[in-house]
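The complex is shown incomplete by one protein chain, all other protein chains being positioned as in the whole.
Our next item is subunit A:
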Amino acid sequence: MNTTVTPAVTKRSSSVSGLGTYLGLAGALLAMIVLFSAMSSHFLSYNTFTMLANQIPDLMVLSVGMTLILIIGGIDLSVGSVVALAASVVSVATLNWGWGIFPSAALGMLCAALAGTVTGTVTVAWRIPSFIVSLGVLEMARGLAYQLTDSRTAYIGDVYGWLSTPFAFGISPSFILALLVIVIAHALLTRSVFGRYLVAIGTNEEAVRLAGINPKPYKVLVFALMGLLAGLAALFQVSRLEAADPNAGAGLELQVIAAVVIGGTSLMGGRGSVISTFFGVLIISVLAAGLAQIGASEPTKRIITGAVIVVAVVLDTYRSHRAKRRG
């Protein structure tokens, strides 16, 4: 049985990271940009680009973490709440305890990583679907965020402002950091043994075990990493909004999962690419910005965004069928 692991893995993962996939996603993105440019007089502009570059770093890093989690066949619904928890911890440390910005930031990220570790450990130790564990953690993290901030939005000021202040061409340090996370994650996933193991775990966990590798620590690590990235996303938000809102990030998990799935990462595990996820983030963000700019109503926005997700997933099944036949 263990002999089948390696070939199966290479075949399936190659279908998503191929040049064709990137071209398809880039094409869809381009089509959307052309469409919105035709409908709005100011969409195709430098300002739109800088606005998006300012807004998407949090979604970028969260989606990278979610891609890894989906690859091992898990899911994490708690990310939005964990972002709020980390932001709340940062606000309390900065404002109430008078900590410096780096210790506060470190504590916030640590708490977020801890939340991820809890999800991962419980999932692995009791073999419970991560769906339900993360649903519990979602509630706990949100409750903690309210508890810490006394349910009040805290004004932090611009001490973290430098993270989201553009230094050239509308590019801010947070955008660079987010790009760096994408590059590192992509390298890890495609070029390292760790990445191979993740794909193998998602494809056939039993086979991995039979091959003599214990998948448990890897799974916990991926959830902890997701938490850490949620902590980073929280810093980006605090920096951009100058405030920590305990209500922040409600429903963010769905946006993240949508971006990852549009990028072609399989919800069944074993198949996914960080670069494709980046395209997914761009598609979701351009769609949201474009719809807001043409002044679409709230119901229209939701209907169109939902339809795009469904179409993307349907297209993806065709793509994976074709890839299987070729193999």
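One rule holds for everything that comes next: a residue touches a chain if its C-beta (ideal position, glycine included) is under 8 Å from a C-beta of that chain, and two chains touch if they have at least 3 such contacts; residues count from 1.
By definition in this document, contacts and distances are computed from a predicted model.
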item	value
Missing subunit (named according to UniProt) among the choices "Cell shape-determining protein MreC", "DNA-directed DNA polymerase", "Ribose transport system substrate-binding protein" or "Cytochrome c oxidase subunit 1"	"Ribose transport system substrate-binding protein"
Hidden partner chain, touching residue among A:S37, A:T190 or A:Q293	A:Q293
Touch with the omitted chain, as defined above, among A:P57, A:P215, A:G249 or A:G280	A:G249
Hidden-chain contact residue, picked from the options A:G20, A:P103 or A:P129	A:P129
Of A:H186, A:K219 or A:R240, the one touching the omitted chain in the full complex	A:R240
Residue ranges of subunit A at the interface with the undisplayed chain	40-43, 45, 47-48, 50-51, 54-55, 129, 131-132, 135-136, 139, 142, 146, 150-155, 157, 164, 237, 240-243, 245-250, 288-289, 292-295, 298
